[in-house]
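Note that one protein chain is taken out, while the other chains of the complex remain in position.
For chain A:
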Amino acid sequence: MNNLQEVWSKRFNHYINEVQKYMRFVFTGHLALVLVFVIGAVGYQYSEWLKVVSDAFPGEWVVAAIVGLILAFSRPVTLLREPDQVYLLPLESKMSYFFNRALNWTFWSQVGLAVVVYIIGIPLLNTVTELSSTFIWLGLAVVVILKYLNVQIEFNYRYCNRGSNTFVDRIVRVVISILTVQAMLSSNFALAIIFVVLLIFYNSSLKRRVKVQPVPYEHFVKLEQNRMMGFYRFANYFTDVPHLRGSIRRRGWLNFVYNLIPYKKENAHNYLVFRTFIRTDDHFYLWVRLTFISGVIAIFVNIPIVIWVVAGALSFATTLQLKYALLSSSDFRMDRLYPIDSNLRKKAVQKVLRIFMVVQAFIVLICAIEQPLFFVPAIVVILISEITFIMSKDPSRE
């Protein structure tokens, strides 16, 4: 028992550290800023809409549907790893301790979202229904109970079906969860209780099947790997996640760009860097994303100074991040051995960035065409990019 306790707490600490490490970058990144604006705008729209919404609006059904859907997505966070299939095998009979801790964490890490969404729905419920506040808060308690049951059931179902046909179980739980919340919001307490009891029975029947089966390591490990991979991919938008190989796409429609590089010895690094930039999703989509944001701001914001500042900031971010991405690498590559001046790689990176920043400037120019002084943001993009490239340090020389 001692053993597994240690395994779990080590895993858990490592996991939390990993999440914290990368979330720091996410919340200091440019996307966080955009999110703040979006949340603010949506919140404002919501409060304005509440002033005019008609009493016939099916508020309780909408809240029940959204909350019910969130409740049913209760993927277990087991923190299992591939070697566990071998090393934890002798502890099979004691694994319930490990899974209890895992499901506890799953519950606490996921219940927040459902609660927050329910609370956001409360002003709507107050406007369109005549629910007493007791029932509204009782409803919140039911949401928490439902989350607990959903977590348990999803885990037990995956366990005894070895991860197959999970959608059947999920549909059942989506429907029951929605109906339960809806029953509460229609002041039908008895009906809600019946649904909850139904779920409890469902869970205990699954539990009986779990008891006689070995741990489906393969399924849980794969589930866990997918989950972490998703997280790392997300974090990789904001910072460089080591060992995460960006996926590669040919993007044949951009092949014409390579014609800019004639066949000669001095162009070997250009040949390589142009292809690396265009074909690596991480690099290319970074440019696409930041260019897109810059363009959208240029279209929809009517204050020139804001457009200029945003265009400059995004030009700085694009240039700096791509310079780092293309120049820093600790892995051995064959071009380290080429009989050509290693400074040429930096020049190649400068060239590809210059071309794509001019394209960014052009797109911003088109987007800002309705504005007075429409040409200023484009000039800002090019100037800031050039200055950023020259002034920032060279990561390959660290």
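By our rule, contacts are C-beta pairs under 8 Å (C-beta built on N, C-alpha and C of every residue); 3 or more make two chains touch, one makes a residue touch a chain; residues count from 1.
Everything that follows uses one rule, which is that contacts and distances are computed from a predicted model.
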| item | value |
| --- | --- |
| Protein that the absent chain corresponds to, by UniProt name, given "Na(+)/H(+) antiporter subunit C", "FtsW/RodA/SpoVE family cell cycle protein", "ABC transporter ATP-binding protein" or "Tricarboxylic transport membrane protein" | "ABC transporter ATP-binding protein" |
| Residue of A:Leu33, A:Val257 or A:Ile340 touching the missing chain in the full complex | A:Ile340 |
| Identified contact with the non-displayed chain, of A:Lys207, A:Arg279 or A:Lys351 | A:Arg279 |
| Candidates A:Phe25, A:Phe73 or A:Tyr271 - the one touching the absent chain | A:Tyr271 |
| Positions on chain A contacted by the hidden chain, ascending | 245, 248, 250, 263-265, 267-268, 271-272, 275-276, 279-280, 332-340 |
